[in-house]
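Only one protein chain is missing; all other protein chains are in place.
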Amino acid sequence: MDLLEAIRHNLLSPAPLFFALGLLAAAAKSDLKLPEALYSSLTIYLLAAIGFKGGAAIQEAGLGVVWLPVLVAAVLSAAIPLWTYPVLRFLGRFPASDAASIAAHYGSVSAVTFTVATGFLANTSVPYEGYSSALLAIMESPAILVGVLLGKMTEGPGNPGPGSSLREVLREALLGKSVVLLVGALLIGFLCGKSGLEKVGGFFVAPFQGVLALFLLELGLVAGRRLRDLRRAGPFLIAFGVLIPVVHGAVGVAIGLTIGLSPGGATLLGTLCASASYIAAPAAMRLALPDANPTLSLAASLAITFPFNVSLGIPLYHEMAMRWSTP
Amino acid sequence: MDLLEAIRHNLLSPAPLFFALGLLAAAAKSDLKLPEALYSSLTIYLLAAIGFKGGAAIQEAGLGVVWLPVLVAAVLSAAIPLWTYPVLRFLGRFPASDAASIAAHYGSVSAVTFTVATGFLANTSVPYEGYSSALLAIMESPAILVGVLLGKMTEGPGNPGPGSSLREVLREALLGKSVVLLVGALLIGFLCGKSGLEKVGGFFVAPFQGVLALFLLELGLVAGRRLRDLRRAGPFLIAFGVLIPVVHGAVGVAIGLTIGLSPGGATLLGTLCASASYIAAPAAMRLALPDANPTLSLAASLAITFPFNVSLGIPLYHEMAMRWSTP
Amino acid sequence: MDLLEAIRHNLLSPAPLFFALGLLAAAAKSDLKLPEALYSSLTIYLLAAIGFKGGAAIQEAGLGVVWLPVLVAAVLSAAIPLWTYPVLRFLGRFPASDAASIAAHYGSVSAVTFTVATGFLANTSVPYEGYSSALLAIMESPAILVGVLLGKMTEGPGNPGPGSSLREVLREALLGKSVVLLVGALLIGFLCGKSGLEKVGGFFVAPFQGVLALFLLELGLVAGRRLRDLRRAGPFLIAFGVLIPVVHGAVGVAIGLTIGLSPGGATLLGTLCASASYIAAPAAMRLALPDANPTLSLAASLAITFPFNVSLGIPLYHEMAMRWSTP
Amino acid sequence: MTATPHPMRLVTIVCEALARDLLLRLARECGAHGATVSPASGVGATGERPADIEEGANVRVEFVVTPETAARILERVERDLFPRFACILWESDVRVLRRGKF
Amino acid sequence: MTATPHPMRLVTIVCEALARDLLLRLARECGAHGATVSPASGVGATGERPADIEEGANVRVEFVVTPETAARILERVERDLFPRFACILWESDVRVLRRGKF
Partner (left out) sequence: MTATPHPMRLVTIVCEALARDLLLRLARECGAHGATVSPASGVGATGERPADIEEGANVRVEFVVTPETAARILERVERDLFPRFACILWESDVRVLRRGKF
């Protein structure tokens, strides 16, 4: 299957199409909207399911196999803001706090993008390391911490106000709801193993892809409403939101292959590097770097990078992984 | 299986019984109620699932087969208000706006009634055209537009106020949330086809009948609270709510058989004609014909016609279809 | 499998681990929380599913088999407050209204504890009477009525205020949402039988264990927030919350075996006796005995007895049932 | 047509969700012709009342009423609700359109 | 820096959720710079409006505005909403910080 065929195949599957439906409905100002509680409930379901399945896979694979990729993933998440920040600050001429906040979003990861990628691999029958969601879990927080440090270093002195202390940021990065759920469910999956997964498979496995499709409908609606913000964001940020994922995707794929991941696993690591957070990072940045404009980072990650990744990006990273793995 | 047996069989299945439970709980003033978000979430789920499955079925059947029934269904939906309106206006002595609003409700359709009918056919092993939900999707809007035109034509001049312009009504009829979801999911199902349906079947197919049962519990609760309104509505509307579905059901079945639908498919077309909207139409009418009393139309469609259809109506339309199809 | 092994096995399954995750997250003051609508929706789902399955099992077993256990269970539920009340009043030195309220909580039952117990039996391949959830349904209300009577008898005269009349309490005990749903679904299951259960099994059966796990996450969060209240409650109540379930569990198991239940069924009856209500009883007591402090009863039942039962209690009652049933 | 507002009282009560029906009945008995109910969570003397389990949640109920009805509601709330439920009440002066409704 | 509050009007409208968008547009046309919308259920002359199906629910919309804007909103609501929707309105005097926003 060549790249074009893979892209077509990926686009004509339920998840990206429901995202497109949401985008269109928002653009046409339809009154379609999902209740807030459904949005949070689907998020909770997806994170718990991803974590649980990953934990059960870690138990099967053994910790001896998993530690190296996990360590590498953590380092990647912390490192990405270090080069993304100067790009935004000096090429994009963003204020320090905005540059730091956007950099943190792009170092952190998107669980939904990851999930679309696993669906893509499953549909094209490409095997991948079952424990890959451990990489997802580990990559959420480091970038957030680094982003906050970058922002604080450059912030002038002055009354920081309540909630902006480093301790509170650490708390938000490590005890924020998405991290707690993902890591908690991972541990539970690890402790229960395969037999536990079987018990709850009728809920956490069988309906998963369909729930994801419904969630993407909602994300499309949210992204559609953000499209207006993009005009204010300017062309630099739009280019950034498309190009930087390709760079990060290539880096992730290459490093993944280097440390011995399968092409499927390397595709997933590339996708994680390429993806940008829109759940954990926005909340943490809003509290830690109040001067940063949340509209910019959310528009970039949700209305540009996310659709790019789920439509073209994932097949592209997979293509890279296939080419670079054949000797 | 004769008619009585079919009715008994239909009544002793989960969906109608949960509806009855809701009715009884509301009548007994129990504090049982479903959270608002659950109601909207179930609606969204049902519409997305119905649309998706129908779209996949259209792809299998081919557009060449589907166009005629779809066209006929659209015409039926637009035509029904044309005779229902004078009945209400001159026999029932309703004011023009109420007559127009109720006529629109009865020309439009109820997705849940349709779904109970497909369940009935499945349980009695009667085959039907898989693409039938395309008929459901097409029949929502035409009646609403015709109803609004009927109401506006007879409305005296005067300040229409914001939101009552024809453009806004068109928008509500074509971009209202139920139409967008149903048509959007239909398109997605059509593009993804059977392989797409398999991916999301664990969510959109396997739990479907159970979700429907839970939704009917809620509808029963809502209908139960509407029962009080019925007394105000008077005996004419009650008789109307029982007799008009039988007439429309017969018309739908006969026309369905004429254009070559299977007895199962004709049963579904009959059910659609007989059913009355309580999701899309009420919202559109409230905005377009503010003088119409929403209590009347909602009580008739939800507290009379809906229970009649899901208990006695569906087996009856099926019986018609069986008799009239045997040569 | 000996007791320790059974406990380990029970603890390392998804439901108790998700409860522990919730407890920890609440203790660490994470911002993880489930939307209110999800909590109510999961409750509704669990009660409807439990009732439906139980009803279908009653139909299979036949009413002739079921009546005796049901009668015994009702008597047990009414009797438990009769001895629990003096223990709390005279040993624990609680005011009359608090003693009555707590006694009612412990005579009534916890549907979730029951469900964890059925999961435990299924995982350890111990058969049990399918109609056992009829016992759950019957045991909710009697204790509430007895508890209210105990509280009212000792209450001084005075203005009772609206809502505290015996009629309103009866209404709350018999028409409260959990009773209506459980009993209603039981009846529906009974009417539909096995064929009905098959239709809705993809919703009410397959995802059940997983939904339960998610619900326990929420319960853990709620219980975690209640832990603070425990300090105010004092050591007597903590001891009570651990010891009284063991006593009631033993009584339930012994009586269950006596009336001819299988060891699995006796385990379930023991679990029901040992469990304390935190859905039906709190609401009823708040209305009927306003002087009783709701914090005490809810902290005891949700933050002590519930975790004790789902971790250690259930394997213990099962061990009792196994030992006492072998001649 | 000019919109001239009429003086009226707004009585706001925040209390346990369980007391909702009692409160509405009580106010109707005092002469209130309507009520608006919103969900709420809260902190107060009886601790935190998070909204996640309904039993623990608050409701916030508003009555727009005449001064006489307001006085009656205050008295009944003080007598019937305060001793039994976690509850607070405040009252303020507002102006309404369509005085006849209240 | 001392926080000195400025007098302003608070206009609160409770109406059918369906009228939400019309109301917001209308108020913007009258000069309101913002609005706060909360979910609500209610009882009134047109019966109970339970929140469980959105079509039947109410919204509670608040506008903090200058007295002139308030007068304009009252007039438009009386003319455009009252005849068509179940709806009530009240107005009161409040003090705000940052007068420039309103």
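To keep things simple, chains are lettered A, B, C, D and E as they appear, and every chain counts its residues starting from 1.
As a convention for this text, a contact is a pair of C-beta atoms (placed from the backbone, for glycine too) under 8 Å apart; a residue touches a chain by one contact, two chains touch by 3 or more.
If you're wondering where the values come from, they're calculated on a predicted model, not measured in any experiment.
J.: Which visible chains touch the chain that is not shown?
T.: A, D, E
J.: Of A:Asp98, A:Glu140 or A:Glu218, which one is in contact with the hidden chain?
T.: In the complete complex, the chain left out is touched by residue A:Glu218.
J.: Pick out the residues on chain D that sit against the missing chain.
T.: Touching the chain left out of view, chain D contributes residues 12, 14, 38-45, 58, 60, 71, 74-75, 77-79, 82, 88-92.
J.: Contact with the hidden chain only, please: which chain A residues?
T.: Residue positions of chain A that touch the missing chain: 33-36, 39-40, 159, 161-164, 218, 221-222, 225, 229, 279, 282-283, 286-287, 290, 295.
J.: Can you list where chain E touches the absent chain?
T.: Counting only chain E, the missing chain is touched by 1-3, 5, 8, 10, 24, 33-39, 64, 92-98, 101.
Here is the rule we go by: only the chains that are shown with their structure count from here on.
J.: Within the chain touch network, how many edges lie on the shortest path between chain A and chain E?
T.: Minimum number of steps from chain A to chain E: 2.
J.: Can you give me the shortest step count from chain C to chain E, moving only between touching chains?
T.: Step count on the best path from chain C to chain E: 2.
J.: Rounded to the nearest 5 degrees, how far is chain A rotated relative to chain B when their C-alpha atoms are superposed?
T.: 120
J.: Do the two copies chain D and chain E share over half of their interface residue numbers, or under half; same or different?
T.: The interface of chain D with chain E is built from mostly unshared positions.
J.: Which residue numbers or ranges of chain C touch two or more of the other chains?
T.: Answer for chain C, listing residues that touch two or more other chains: 33-37, 40-41, 206-207.
J.: What residues in chain D touch two or more of the other chains?
T.: Residues 39.
J.: Can you work out from the touch definition every pair of chains that touches here?
T.: Listed in label order, the chain pairs in contact are A-B, A-C, B-C, B-E, C-D, D-E.
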